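Every protein chain of the complex appears in place save one, which is left out.
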Amino acid sequence: MMPRANSGNFFEDFRTGQTIRHATPRTVTVGDVAVYNALFGPRFAVQSSDAFAEKIGYPRSPVDDLLVFHFVFGKTVPDISLNAVANLGYANCRFLAPVYPGDTINASSEVIGLKENSSRKTGIVFVRSSGFKQDGSKVLEYVRWVMVRKRDDKAPAPPEHVPRLPDIVTPSTLGDACPPLDMAGYDFELAGSSYRFGDYEAGEKIDHVDGITVEEAEHMMATRLYQNTARIHFNQFAAAQDRFARRLIYGGHVISLARALSFNGLANAFHVAAINGGRHVAPLFAGVTVFAWSEVLAKAELPGRSDVGALRLRTVATKDRPCPDFPYKSDGADDPAVLLDLDYWVLMPR
Amino acid sequence: MMPRANSGNFFEDFRTGQTIRHATPRTVTVGDVAVYNALFGPRFAVQSSDAFAEKIGYPRSPVDDLLVFHFVFGKTVPDISLNAVANLGYANCRFLAPVYPGDTINASSEVIGLKENSSRKTGIVFVRSSGFKQDGSKVLEYVRWVMVRKRDDKAPAPPEHVPRLPDIVTPSTLGDACPPLDMAGYDFELAGSSYRFGDYEAGEKIDHVDGITVEEAEHMMATRLYQNTARIHFNQFAAAQDRFARRLIYGGHVISLARALSFNGLANAFHVAAINGGRHVAPLFAGVTVFAWSEVLAKAELPGRSDVGALRLRTVATKDRPCPDFPYKSDGADDPAVLLDLDYWVLMPR
Partner (left out) sequence: MMPRANSGNFFEDFRTGQTIRHATPRTVTVGDVAVYNALFGPRFAVQSSDAFAEKIGYPRSPVDDLLVFHFVFGKTVPDISLNAVANLGYANCRFLAPVYPGDTINASSEVIGLKENSSRKTGIVFVRSSGFKQDGSKVLEYVRWVMVRKRDDKAPAPPEHVPRLPDIVTPSTLGDACPPLDMAGYDFELAGSSYRFGDYEAGEKIDHVDGITVEEAEHMMATRLYQNTARIHFNQFAAAQDRFARRLIYGGHVISLARALSFNGLANAFHVAAINGGRHVAPLFAGVTVFAWSEVLAKAELPGRSDVGALRLRTVATKDRPCPDFPYKSDGADDPAVLLDLDYWVLMPR
């Protein structure tokens, strides 16, 4: 008899070109939004207030972009990364349509590359994962690569293929998840800052000042909300045997914390349009206080749009380390306080 | 002047045949569902996705059966078990109608038996508790018996009556809370498993593999969500004086954890139709990691229904003990790792 429980795919189970439809579809509700707000405390006005969103042309407040990302990511875990050793990177993540409470999200992944490691014990799996609404329209797409264990070291490796991935999402493709807006209705005082697209300069750095300490109950609630089943986040009994002897916090948790912290300095950066890439530089554990700072890497106008412009940001999150001096690298190596190095595009009123 | 605060009923306050209407009515919302999801992480597609539920004939996703149970149970606490020493057992628990967000739940209990203990300090109270919707229709019914303190040891005991209780809910009475479904619309891939009613065999055992560590904040949030006021769950100051010196976690918490864990192996068991009986074998405290396994005790077809069949399950939850070898009893005594021994019926697509 076959085992009933899912033990996930191992490296040798994947084939380039294969498509996997993921369980479990999920209707996003105002309840999910409230739990997310309680866990991270974002304050971007567009997502916080239906009245504010309606005044600029949305039918109501869209769901936070990162919450949509976490829902899609969570669905991929049982099929893609249940036997992962490490999540290696992201590329070409694009938000393609706004999601509203009541929408149901599905996800699927295409395997776009495979490469066995020289140890023959693991291999790298490249997937393009997509999130869809109930009507089949795509809301999100991203590439992730992850190191996955082999079930059997001696199993033959699938044919090697390493995909070419863009370093950056080109600005001309941004904005699909942001309808044309009427910025005459955008109230900068209510939004919390007078700084708009034109006020930021490439190269400037922003200390987001505040810090948030993370508790075990919080990261587990967040990760369960996303139906992300990666065992290492929930199981202290098993974690006690591991190198860190602690539950490892889902990498997306620090992304959401950094995004919420970034409000203080980027209050009008209301939409994450794309993620160019990201590195989880160090693991996060409960008890740590997370701080963040951002650098404006570039600015871009969007073709045909006078309502919003795009800032390319690097946001760096740190552990137990305030960021007035923007800790990042020293002598080419990552500063030991750095947790996250995220490169992404946000949209702002012009 | 009478004390304004409720000090609950003591054993000698109950009379067989008495009916008690419980406070507080509660409208169930998508907010409650989201908090429940964040605390337990269930992944059954019918409850997770309105679109999935609609494709098989529900008007929308029904509320998780156990969340309904916890709401009804919580309401009974101030009247039935505020002065309880121990919750002894459940029988004949039947889910009778689906509950949807927006429905308001009320509860009442009938005292169906009383038996003083030989110590004369406590007695056993048997109640049949029922949950109702705002229109008066019954959604849930179960028998519980609980050991309750006497206010005054010397008070005369009420007349003794011990009700006859069924060992098992007969399969022909199952399914009232599951409308006739169109299983052509049931997408097994999205639901997370291809195994349906016909694939399971009586006698087979399933390790649910994963473990979840419980935090104080989580069980208190859950139990407050249900408006369950049993003091021992919330009050560390008082608990410090007790035998365990810890807040005791509501027994329903481990039931919900075990049910969520059971998705891994029973992904299509989307509806709990009845609970035959259950024992809280050992108390649960924060910091423990909960694991679970299930045995298929029996299978049953439902009269006149070709859409779903019923599996009778024993689900066993353990503390800090993975379950590949299905720990249960040794030499007739409970395995010291066992927390919960639950006997219930689930419905699955045929």
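Structure notes:
Residue numbering begins at 1 within each chain, and the chains themselves are lettered A and B in the order written.
We take it that a residue touches a chain if its C-beta (ideal position, glycine included) is under 8 Å from a C-beta of that chain, and two chains touch if they have at least 3 such contacts.
These figures come from a predicted structure and were not determined experimentally.
Set against the missing chain, the residues A:20, A:267 or A:308 yield one that touches it, A:267.
Of the options A:217, A:258, A:308 or A:346, the residue whose C-beta touches the omitted chain is A:217. Contact with the chain that does not appear here is found for just one residue of A:52, A:73, A:145 or A:328, A:52. By the touch rule set out above, chain B reaches the unshown chain at residues 1, 3-7, 21, 23-27, 29-32, 34-35, 78, 102, 104, 106, 134, 215-217, 220-225, 227, 229, 231, 234-238, 247. Listed here are the chain A residues that touch the chain not shown: 29-35, 37-41, 43-45, 48-52, 61, 189-193, 195, 200-201, 204, 206-213, 215-218, 264-267, 287, 289, 291, 320, 322.
Convention: only the chains that are shown with their structure count from here on.
One inter-chain figure worth recording: chain A and chain B are separated by 36 Å, centre to centre, where each centre is the mean of the chain's CA atoms.
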